[in-house]
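Structure record follows, encoded as structure tokens.
As you look at this complex, bear in mind that one protein chain is not there, while each of the others sits in place.
Right after this comes chain A.
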Amino acid sequence: MTQAILFVCFILGGTALLSWPLGRYMAWAMDPAGGQGKPNGFTALFQAIGGSVTRQEQGWKRYVVSLLGFNLVLFVTCFAILALQQYLPLNPDAKTAIEGSLNFNTTASFVANTNLQHYSGEVVMSYFSQLAALMWLQFVSAAVGLAVLAALSRGLAGRALGNFFVDVQRATFLVLLPAAFIVAVLLLLTGLPMTFHGSVVATTLEGIQQTIARGPVAAFVSIKQLGTNGGGFFGPNSTHPLENPSFWSNVVQTISIIIIPMACVWMFGRIIGRMKHAAVLFTVMLILMGTRIAGAVGFESVPTQAFNDLPITQDVGNLEGKELRFGASAGPLWAVLTTSTSNGSVNAMHDSLNPLTGMMPMIGMWLNEDFGGVGVGMVNMFLYIIVGVFIAGMMIGRTPEYLGWRVEAKEVKFAMMGLLSHGFFILVGTAIFAATPWGAATLNNIGPHGFSEILYEFSSAAANNGSGFEGLGDNTVAWNIATGLVMLFARFIPIILPLAIIGSLSAKRRATESSGTLSVEDGTFAGMLTATVIIVGALTFFPAATLGPIAEHVTLMK
């Protein structure tokens, strides 16, 4: 247990420290003209690349239209590459075309920064598809999230939102690209492959044949982790020894999951000019996430009960679905981090976690804001803040305000629509698939755990996460279409609504904060926000959790 605590503190503490300078850099990169900063000179270059539209300031509607148009181009490009991969270069293992519904699901998944995978990369994807379609979207879809957060922050600071096309290039070229290169080099040094040679057929010492798939893994995995994407180069993701070969590659990848989402909070604070407020938000997020980490590490230190009646030594916790080289607590820690952010990569099989451990990632996806996806996590938190200050204002009979902006019925309606749509997609989807052969015929485990597999899949799609209880046989037309649609709606609704709120707020006159204003920089606000998150976010899903992991724990664990 000492090692577990030491390891968790090392990862979280180290990343939190690194997020501070990174947040400062990101504020400079994403918002060069902001307040006191000087333009960084790249803006002109990005305007030249983007063309004439990029020179105008955009209102929230123009910003959203540009964002949707850009995503349409991303979708068409990726779909075309996957459909035509057999005619394209870099295909040493002669992969064939991807089936239509799987292509739709995969394209939706990577456009939506989800990376839910109903395929195994080493089985169906050519190297060209992996890099030019999937890895490319891992850069630009994450950049879209950062752009939205930058626009939202500017709006809250009382300034124009900026230009989407410039923002998305700033995020891609100034934030993600250099970070990805640095991490990719670290991954090479810790043992990841990066080759364009095809698979190798080996003959073992016992004379058995083994085909070894490989590829340009290091470049892919780096941005997969940094951009809260999570889609693995290989089917079993970062459990695969070529995707995550050593203890230290695991440390680099674990830190990469959470560092940009953490830095997003500091970037937000810098752009709105309220670092104390950002520190309060950071603390609330850290507490919510830390609670789940403690739960997961604790629950997972219990050995698997499947071996209880056999002569097996069990003193190191549940090892099914885990790799030895990462150490005992690396699996549950990663499971929580990857679902706290919308990353969705795995270094242990979540389906084989103890039932209550498996609930921790689900709770993370249900809340989806601490720290959440790149950019969009902080945007989700903004929805909770709007609801939180509204409730607080009502309780004490004052006009609810956030940073001097008067929050009224319209803004709260938008925020609640955003938050409730999350529960709607997860619970309605789970109900339909649990009641029909669409879901019931695809399960790998029986009873409550089978229900958990369906619940997890819809939670993952709606949270734009991408991890799964991977036993689920999810490459069917029904799963591909249903989760594809959920991913797209769940991506764009919580991006459009907050920008609409900003549009609505900035049409009002901003009040100056006085001693009568509710502070957003103290413990009362932190408590209020935490309560809002738990009541609105978690309790919505409590009945579903009771049917899945809790039922499994109570009825089947001895």
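The rule is short, and it goes like this: a residue touches a chain if its C-beta (ideal position, glycine included) is under 8 Å from a C-beta of that chain, and two chains touch if they have at least 3 such contacts; residues count from 1.
The rule is simple: contacts and distances are computed from a predicted model.
The complex appears with one chain absent; UniProt names that chain "Potassium-transporting ATPase KdpC subunit" among the candidates "Peptide/nickel transport system permease protein", "Potassium-transporting ATPase KdpC subunit", "Alpha-ketoacid dehydrogenase subunit beta" or "Cytochrome d ubiquinol oxidase subunit II".
Only one of the listed residues, A:82, A:98, A:116 or A:140, touches the absent chain: A:140. Of the options A:219, A:263, A:487 or A:520, the residue whose C-beta touches the omitted chain is A:219. The residue from A:33, A:88 or A:319 that touches the chain not shown here is A:319.
Set against the missing chain, the residues A:22, A:98 or A:132 yield one that touches it, A:132. Contact between chain A and the unshown chain involves residues 3, 6-7, 10, 49-54, 65-66, 69-70, 72-74, 77, 120, 122-123, 131-132, 135-136, 139-140, 165, 168-169, 172-173, 176-177, 180-181, 184-185, 188-189, 191-197, 199-206, 208, 210-214, 216, 218-219, 222-223, 234-236, 239-242, 245-248, 251, 303-307, 309-316, 318-328, 346-349, 351-355, 444-447, 449, 469-471, 552, 556-557.
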